[in-house]
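All protein chains of the complex are present and in place, except for one that has been dropped.
Chain nomenclature is as follows: A, B and C, assigned in order of appearance, with residue numbering initiated at 1 for each chain independently.
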């Protein structure tokens, strides 16, 4: 699974994307976030307040409760500031 | 007193302006209109329905009840269609 | 800046003037009115804009001042042409510039609505069949009224 990071999330992580192999028990974005938080404190810190982070699944703005699969492209970003 | 006419009012009258000497008893736009209507049938026809004609006094959109004096510039026109 | 003129205008030139004159512009809205190819039924040959010289300038200045007092604007431009114009020709240009978009967008909308019912201009359309004075639309009056607050 490809995960992309934007804005300050990318800066904090020091990377703009990563590829992970999605473990079978991870079925939702929420579960993916917990998996990432267990990796290290940087992720823990970034996702400590989910409300300010948005997620997209295959370039579609989505909810943390939504289902994901290994073929999906997930992205985490703060609220957009286009225009 | 200078009177200006615009749009179809000008076309019907065949003139875009005229100068008249305001008779003392004419104190309002309404009275001026009656004076003009008494001149001939073209004026009578033009002003037969006041509601579709607007008036300005010294370039200020005004009402038919408003007072006028011989120094004023009066204009009659249909609703504006700028922009 | 307001102008009532016979000549055409260049939106690029007008934008440049504003950008040279003022600092810290973050948002520019503008509106261009254009002579359409078609009148109600038939093809348009030309549209002649009659105006009330003196009053036109006065009214445009008034509306610009109202916009400047109601919104936080850095600068604005209103240009209205008169004379005989042809399909595709530019009629009117409204530019509003502000720090944040809301001021520019709303004031531009306000000015153009206002011009429709308060700008002392009258339009004569010539088609290949006939010529007639364009009547004011009731809907334009309604559009203008929504700004009365």
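Note that in this section a residue touches a chain if its C-beta (ideal position, glycine included) is under 8 Å from a C-beta of that chain, and two chains touch if they have at least 3 such contacts.
The shown structure was predicted, so the numbers you read here are calculated from the model rather than taken from an experiment.
Trainee: Among the chains present, which touch the one that was left out?
Mentor: Visible chains that the missing one touches: A, C.
Trainee: Could you tell which one of C:6, C:21 or C:36 touches the chain left off the display?
Mentor: In the full complex, the listed residue that touches the missing chain is C:36.
Trainee: By the contact criterion defined above, which parts of subunit C meet the unshown chain? Give residue numbers in ascending order.
Mentor: 10-12, 15, 19, 23-38, 88, 99, 101-102, 104-105, 108-109, 112, 116, 139, 143
Trainee: Spell out, residue by residue, where the missing chain touches subunit A.
Mentor: Per the touch rule, subunit A residues meeting the hidden chain are 4, 6-8, 10-11, 56, 59, 61, 75, 77-83.
The definition used in the following text is that only the chains that are shown with their structure count from here on.
Trainee: Please tell me the distance, in whole Å, between the geometric centres of subunit A and subunit C computed from their C-alpha atoms.
Mentor: Using C-alpha averages as centres, the distance is 48 Å.
Trainee: Can you give the whole-Å distance between the Cα centres of subunit A and subunit B?
Mentor: The separation of the two C-alpha centroids amounts to 72 Å.
Trainee: Cα centroid separation between subunit B and subunit C, in whole Å?
Mentor: Each chain reduced to its C-alpha mean, subunit B and subunit C end up 27 Å apart.
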